[in-house]
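The other protein chains are all here in position, but one chain of the complex has been omitted.
Labels run A, B and C following the written order; every chain starts at residue 1.
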Amino acid sequence: MQQFLDTTLGGLVLGAVYAAFALALCLIWRSTRIVNFAQAAMAMVTTYIALSLINVDVPYWVAFLAAIAAGFVLGAVIERVIIRPVEGKAELNAVILTLGLFMVLHGLTALVFGVQHRGFPAPVSTNAMTVGDTSIGITPFGILTIVVVAVVMAGLVVLFRFTDLGLRMRASAFNGEVSRLLGVRVGRMLTLGWALAAAVGAVAGMLIAGGDLVNPAFMDPFVIYGFIAAVLGGLDSPIGSVIGGLILGLSLSYVTGYVGEHLAPLVALGILMLVLLVRPSGLFAAAAARRV
Amino acid sequence: MKLTERLRSLTRPVRSVPLARHLLVGLIAFLVVAAIIGSSSQYLQTRYAEMAFFAIAAGGLTVLTGLSGQLSLGHGALMAVGAYAATLVLERTGGETLADVFVALLVAIAVCAVVGVIVGVPAARLHGPYIAGATLTLAVAVPRLANQWEFLGGEQGLQVPVPRAAELPVWIQDLVWFFTAAEIDQYSFLAYLGWFLLILAFVALANLSRSRIGRRWRAVRDDDVSAELAGIHLGRARVVAFTVSAMCAGLAGGLMAMNVRLTAPGAFTITLSLTLLAAVVLGGLGSLTGALIGAGVLAFLPHFATDLGESAGLSATQAAEVTPVVYGLVLMLVILLAPAGIVGSLRMFLARSSLGQTKEKTT
Amino acid sequence: MFAVEDLSAAYGPVKALNGVSFTAERGQVTAVLGANGAGKTTLLRTVSGLVRSTKGSVKLDGKDITRTATEKLTSYGLSHVPEGRGVIAELTVVENLRLGGLHRATGSEPMSIERVFELFPRLGERREATAHMLSGGERQMLVIGRALMARPTVLLLDEPSLGLAPRVVAQIFDLLRGLVQTEELTVVLVEQNARSALSIADHGVVLNLGKVVASAPAAELAADEQLRHAYLGF
Partner (left out) sequence: MRNTARRAVQVVCVLTTASLLAACGAGKERPSEDGTAVGVTDTTIKIGAHFPLTGPAAPGYSEIPSGHQALYEYVNDNGGVHGREIEMVVKDDAYNPTNTSAVTNDMILQDEIFAMVAGLGTPTHRAVVQRLNDDGIPDLFVSSGSLQWGDDPATSPMTFGWQPDYEIEGKIIGQYVKENMPDAKVGLFLQDDDFGEDGEKGARQFLDSQIVDVQKYTPGGSTDFSPQMSSFKSKGVDLVLGFNTPSYTALSQIAAQGVGFKSKWFYSNVGADPALVGGLLASMTKGKIPAEQGVKLMDGMMTTEYIPGVDAPDDEWVKLWQKVWDEYSKKGSEKLTNYRIYGMSQAYTFVQALQANGKDLTRESIVETIEKEGASFEGPGLAPFRFSEDSHMGISGASVVELKNGAAEPLTPVLVTDIGDAPIEEDDSAASDAPPASGLPE
């Protein structure tokens, strides 16, 4: 029972991070119909930027903000310079392009920062919390993770639902040409979409790195898990991404805890195929089924 | 002029049948290759052997992606399946003789054919980013199965027995001696074997792509809706393409196992699948020559780039990172600047200039 | 006044517009007519910069707006209304309208969404519906209403009757006629349905293969039997 509770709590924390990551993928998919396979590498880069700052004694939260800002800039630059030429072209091109970007960012980070594993601090304790005498399987950092992801989500909901900027971004994503006719600077909105997504990815990177070792490959599992979480909820649906992330986090946590860590990717693959073949638009997509 | 015409008429039967023509080219190519391998150092021979299995895998992938328009990032996983299948067979047979080697490779191909169908059926229903994500997951998930069952050797993998030169049939030893004036050893054997199978595989693939099946694949790639209207069973065409491609990956995996002499999950990383894609994209999607060029780059670039990096003052570990950066840049630049790849761009250039020539002639 | 002079455009080697000129007066409806493929839609797309012009100019009250970025045209008071499929299907009715009001003609007063609902009461009833749930007629009302939110002086309408029942077409054209008077609009109405279009238009321009073949008061065109048979199909 104790183990089940611990595993569940661990899964929720993990799921929250997957959710943030899936959310980032979803933002980009909505704005440019591209799955950004370089998302994990971008988040890794921003996390390294934060780590370099922390290592010269910059306070954690300043470094955290710096990572977000770096992500924002990185996302914008990548959209403008690299992605813009393939927007609206054959989807295979964008896939290959982002995979290439993944490899380049990976390699460059290794060249610049080295490949050794480095410790990454957490802003709050990573020791289990106790209720009375028994300790429970969640740490203050785990709670912080869930809170941060919830805040990010709430922020995005407010942005998209209640602000003119969000309306412009959504309109650009859904129908660029019509939006232009209505005076929306669609190009800017797409850039902003990538920038926001990369900033959200940067947050996810910081949350994963905290209290763990980082190296240039530390985000690699997220290339697939983030994608699966996003597809699970329907690539188009931010709320779906979040729920997809939580479902995936819990599933993988149970698999790791009760069966074996090595089977986690296989279970993830099973979940992905099931969703793609049975409910291609994801579990929570509101729109009519799209071809996958 | 007369003589050449007579020669042409004599060779017509060979030229008019694609298979015969491809086989002839294959034979010539193998003789050239054998001469090169025979006169190379052991170190180069291992590089050639590596190039051969990369080329087989890339050839299969290029058929899949270039001709039938499906993307697979899971070919590393399929190579793993082939490698484990071949290794398990070699473990049981001892792997001492040439027959053992071929049996192992045939089993690798057969197992991968089955896996190809299993993966191909659902994959045929996916497109674009979805198939990319699904096959990428496959690439991560399959090698981890080695940790599940003890007979697969876990993380540290399985040792692969390799035939010793002395166990090879005498006629092969004599033949090699006759042509290259060098004794065959393990390294040259694997290089000969690899290139022999590579040429065989490419002849088969070239033939296939000229055949009705190949035309169907292209039809499916270019416009699936009209292909379907023309009576082509989309799913079936895609599954066949995936299976053929998987068989190539299986053969490549089997050869890789023999070359590396160890089959372990750590060999089959996401990076392997991505570098295969890089080879195919670099060469030009759908071109076998391109796949060969791409494979050459895969086999030689890492060492070249690492040396370059080290001489530029990077530490050994950093220099090793130059290679993936180059692969990644290749992927990006090809997509942004020359989406047809090396061979495709060259072909377009040639086509344009020959078009120019014919125009000049006619006017 | 809205004027097009010698406007040309091409898709690759194919000339889609070949030296088109006409003017549209304030408070009037100018119908641009022609068969399918005559270049009507290309004309609008070229005016709003979605297709690059190769020659000629577009003038709005004497100001040259030929190469102006598409996004800026609403601020000059020019609204291009794409045909009914141009609703943003994933947004609600209200959101579509809000979007229309974000980039208004410079110096104009914002228009309230309620005013649109007064003009199109049907939309008011469905304000929270997502646009993909609307009927064809409702969508057409939505794109027109959305364009009005930007307080345009010139309204370019692309095939508003496409795929609609005649009764609905009549209803929409009536509304349009009314709007021209109350809002002092310049309307350029691109239509394949020449008969209906001419019934509300003041002036007509007939295109064929990218060229103007006739430009005359609407009544005159409607009376020209030969022209009607040759180009307008009624």
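FYI, contacts are C-beta pairs under 8 Å (C-beta built on N, C-alpha and C of every residue); 3 or more make two chains touch, one makes a residue touch a chain.
Owing to the predicted nature of the structure, the values given are computational and were not obtained by experimental measurement.
Just so you know, the chain we are not showing touches A, B across the whole complex.
Contact with the chain not shown here comes from a single listed residue; of B:Leu44, B:Leu98, B:Ala113 or B:Ala338, that residue is B:Leu44.
Summary of contacts with the chain left out: across A:Ala128, A:Ile143, A:Val267 or A:Leu283, the touching residue is A:Ala128.
Hidden from this view is one chain, which touches subunit B at 8, 11, 15, 21, 24-25, 28-29, 32-33, 36, 40-44, 46-48, 51, 147, 154-157, 159, 187, 260-262, 264, 266-267, 289, 292-293, 296, 299-300, 303-304, 307, 316-317, 320.
Within the complete assembly, residues 2-3, 6-7, 10, 14, 54, 110, 115-130, 134-137, 139, 141-142, 211-213, 215, 218, 221, 253, 256-257, 261-262, 264 of subunit A touch the chain that is not shown.
Here is the rule we go by: only the chains that are shown with their structure count from here on.
Because contacts link the chains only in sequence, without closing, their graph is best described as a line.
The most central chain, judged by C-alpha centres against the centre of all protein C-alpha atoms, is A. Summarising the inter-chain layout, the chain whose CA centre lies farthest from the centre of subunit C is B. Look at where the CA atoms of subunit A average out and do the same for subunit C: the two points lie 43 Å apart. With centres taken as mean Cα positions, subunit B sits 34 Å from subunit A.
One inter-chain figure worth recording: subunit B and subunit C are separated by 57 Å, centre to centre, where each centre is the mean of the chain's CA atoms. For subunit B, no residue reaches two or more other chains under the stated contact definition.
The touching residues of subunit A, when paired with subunit C in their complex, are 164, 167-168, 170-171, 174-175, 177-186, 287. On subunit C, the positions that touch subunit A within their shared complex are 48, 50, 70-75, 79-80, 82, 86-91, 95, 98-100, 102-103, 132, 146, 150. Those residues of subunit B whose C-beta lies close enough to touch subunit A in the complex are 65, 69, 71, 73, 122, 125-130, 132-134, 136-138, 140-142, 144-145, 147-148, 270-271, 274, 277-278, 281, 314, 317-318, 321-325, 327-332, 335-336, 339.
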